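Of the protein chains in this complex, all but one are displayed in their positions.
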Amino acid sequence: MSAADPALGAGYEDPPTRVGFFTDTSVCIGCKACEVACKEWNGVPAGDLDLLGTSYDNTGGLGADTWRHVAFIEQRRPPGTEAGSGELRWLMSSDVCKHCTRAACLDVCPTGALFRTEFGTVVVQEDVCNGCGYCIPACPYGVIDQRRDDGRAWKCTLCYDRLRDHTEPACAMACPTDSIQFGPLDELRQRAGRRLEHLHDLGVEDARLYGHDEADGVGGAGAFFLLLDRPEVYGLPPDPVVGTGELPRMWAAAGAAALTLVASAVAAFAGGRR
Amino acid sequence: MKEPRLVPEVEPTSYYGRPVIKAPVWKWAVPAYMFAGGMAGASSVLATGARLAANPALARRARWTASVAIAAGAALLVEDLGRPERFRNMLRVAKPTSPMSMGSWLLTVYGPAAALAAAGDLLGLPRALTRLADWLAAAAGPVVATYTAVLVSDTAVPAWYGARRELPFVFAGAAATAAGGAALVTTTPMHVRPARAFALLGAATELGASQLARRRLGEVGEVYRQGRAGALDRLATLLTGVGGVVTWLWGRRRIGAAVGGASLVAGSLAKRFAVLEAGIQSANDPKYTIGPQRRTVEPGRTGAVADAPPR
Amino acid sequence: MTPVLQRLLTSWPVSRQLLGRDRLGRGPAARSSHSAQLSPRTASAQEVVGSICPYCGVGCGQRVYVQDGVVSQIEGDPDSPISRGRLCPKGSASKQLVSGPSRQRKVRYRRPHGTEWEDLALDEAMDIIADRVIATRRSSWEWEHEGKRTRRTMAVASLGGATLDNEENYLIKKLFTALGALQIENQARI
Partner (left out) sequence: MAECHPVGFQWVMEAKARGATVVHVDPRYTRTSALADVYVPLRPGTDIAFLGGLINHVLNEGKEFREYVVAYTNAATIVADDFRDTEDLDGIFSGFDPERRSYDPSSWQYEGTVAMPAAGHREWWNGAGSETASSGRRPPARDETLTHPRCVFQLLRRHYSRYTPELVERICGVPRQQFLQVAQLLIDNSGPERTSAFAYAMGWTQHTVGVQSIRAASVLQLLLGNVGRPGGGILALRGHASIQGSTDIPTLYDLLPGYLPMRRAHDHQGLDDFVAGASSRTGQWGHMRAYLVSLLKAWWGESATPENEFCFDYLPRVTGDHGTYQTVQGQLDGSVKGYFLAGENPAVGSANGKMQRLGMSNLDWLVVRDLAMIESATWWLDGPEIETGELRTEDIGTEVFFLPAAAHTEKDGSFTNTQRLLQWHHQAVDPPDDARSDLWFYYHLGRIIREKLAGSDDEVDRPVLDLVWDYPTVGDLDEPSAEAVLSEINGWDASGRPLSSFTQLADDGSTACGCWIYCGCYADGVNQTARRKPGAEQSWVAPEWGWAWPANRRLLYNRASADPAGRPWSQRKAYLWWDEDRRAWTGHDVPDCTTTKPPGYQPTEGASGVDALSGTDPFIMQADGKGWLFAPAGLTDGPFPTHYEPQESPVDNLLHTQQRNPVRRVFSRRHNRYHPSGGASGAEVFPYVVSTYRLTEHHTAGGMSRGLPYLSELQPEMFCEVSPELAAERGLEHLGWATIISARTAIEARVVVTSRMASLDVAGRRLHQVGLPYHWGHNGLTTGDSANDILSFVLDPNILIQESKVATCDIRPGRRPRGAALVELVESYQRRAGIGPETGVSNERG
């Protein structure tokens, strides 16, 4: 049982081992099979048809109708970091919900529409969500969003229905180069470590893991990445933090403010009965 | 032959300037609710204070202000939901980790209490019951007025999470200003002096806390001065200031109290919209998320730079 | 406890929070009955058919799931040694290809000089097309060309298809060669 098994923490009797994604962006070929396979399996509505001009990315970002988003970054490699590779570098990465160990969306959801599954993943229940919108600004990665003319919040479910039938999520199955790897999270973390070492041995110094560390602001992500540049280059936050840990201090501040309010009232009346 | 870098290293980069987090999707109904909730909560405190200070005229009006405001607030909340017909799901679970869940349960206590406190006599309820309702409303009121600050702070929005220690005081101040202002409008000048003081104390708290928040926010604080948020914030400060001066100078006269009070109420309302707008602006510009986080993670190290196509 | 109250209590997540291990309402207590019995449509499909992706020449294996006479899912076939269950974006969109908005289902006919499409029954269309082939072939038949025997018509031609099956290409080649129409071509030359 890994140190932080969120399913156990959420109250499941004997949950199956926690599963997740490891996305090795160093082998991503930007084909977007994951985007299509996800939409086809989950019946996610198609978006509109406008050229964004951001390299080959016409999806833009994760949202209610884009549960997978392949980012494209055309960049000049800085001098001296990599031997033998050309000037130009084209980074590609398939972004997805992080299914965090400590999930802000799950914590703040007032209706229990968002819940921790037995597999340790985080899922929005479409039959419960009343579209209060709280999870949307709460997510430190900007993953979940409200769907226009539907009102509810939507995001990747890590194919919760497929998991219940021991089937691999649609995007991981489709991914032609196994950039998206699905499996027990512990196993994926070890594999990622070995892959990182291998890349460093090859001189790919920029390679780094992102979201693998349980000590980070969300207790480690259920879907973590091997990136070839700083996370913000891909649109990812360098140090995402879930606010729940700060709640006690926030409530304390609120209490103090409430007392200030009462004090003000008392002061207001103390100045004379009239 | 290695090309020099294209883009200066200092400026934190992003993915084509796109937001990192998602801005809140809340429309006008949410700031309006925060205003209404604040006014209601503070009015309940004012009402009980008035009762204890044997100022029944003020107490009665404040109670009615509270119950009307919270009723309107509840309606606003339901209206803002993506699926209003599922508002009951707010009480489906009780989640301590969710300020909105705690707030919903709080409202189920405070709402009826404020209503009974106001309508108890009319309905001929036993005195003790309305008295209990009154105490309950007064106890819950201040939390109703400030829990919304916790709600917005417990998000990834830089302008909110960054000001999580000060926002409750901003909200408390704004609540007092609104309640005091409302009393000034609804109550005859002779009974309203405490309300005026309450409002002015509130205004002071709100403005003071806002300054503190801005200083703590550092770079992120600029959203409160720029764009729509800046405009709304200046409007709020202006209205609150004018309201304060008018009530201070002419608060005793009926017209003065009414105008001053209304201006204070409007200032409090504008403040709520300013806070929402500032949150949205700080969420939509990636630098407010990336900049501070980049400094906490790796102060010195930098990597390759995005070669975004020329705009 | 009355059944109604009892059912309410067990179905109300808050009570499940209090009674169960999920005190904070973030796990099993919050899970709805709908979510509890979710299962993938691939598990309940009536039939699974082995197929091959119709798009490019790699020849990825596909599994076609059928429910009530309709394709309910098309995904990769893990058994294929070529693709190992994987698909590209086009392959993954196969279900939308076969049952999406772009599919034409009715015969359309445009009369010479016509300005719009008209309806035409399929068997009637087949009959007319056969007549056209026979007539055009007869009017353009060539026993010889520059004194050499050719036994052909140069008036009937066809284009396609690399997207067709071998069996279909075989019938086209066999039929048209027998008709003497040798101008048969396809994407292999484009």
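Just so it is clear, A, B and C label the chains in written order, and each chain counts residues from 1 on its own.
The rule we apply is simple: a contact is a pair of C-beta atoms (placed from the backbone, for glycine too) under 8 Å apart; a residue touches a chain by one contact, two chains touch by 3 or more.
These numbers come from a predicted model, not from an experiment.
Colleague: Even though one chain is hidden, which residues of chain C still touch it in the full complex?
Modeller: 47, 49-62, 64, 66, 69-71, 74, 77-84, 86-91, 93-94, 96-98, 100-113, 115-117, 120, 122, 125-134, 136-141, 145-175, 177-190
Colleague: Against the chain that's been left off, what residues of chain A make contact? List them.
Modeller: 27, 29-33, 35-36, 39-40, 46-51, 53, 55-56, 58-59, 74, 76, 84-86, 88-92, 176-178
Keep this in mind: only the chains that are shown with their structure count from here on.
Colleague: Does B-C or A-C have more contacting C-beta pairs?
Modeller: If we tally the C-beta pairs in contact for B-C and A-C, the bigger total goes to A-C.
Colleague: With centres defined as the mean C-alpha position, give me the chain A-chain B separation in Å.
Modeller: Result: the chain centres lie 29 Å from each other.
Colleague: Please work out the Cα centroid separation of chain B and chain C, and write it as a whole number of Å.
Modeller: Taking the mean C-alpha position of each chain, the two centres sit 56 Å apart.
Colleague: What are the residues of chain C that contact at least two other chains?
Modeller: 13, 24-26, 29-30
Colleague: What are the residue numbers in chain A that touch two or more other chains?
Modeller: If we look for residues of chain A contacting two or more partner chains, we find 107, 112-113, 128.
Colleague: Quick check on the complex: what are the chain C residues that touch chain A?
Modeller: Going by the criterion above, the answer is residues 13, 20-32, 34-35, 38-40, 42-43, 73-76, 78, 85-89, 91-93, 95-96.
Colleague: Using the touch rule from the top, collect the residues of chain B that touch chain C in their complex.
Modeller: 91-97, 101
Colleague: Help me check something: in the complex, which residues belonging to chain C touch chain B?
Modeller: 12-14, 17, 24-26, 29-30
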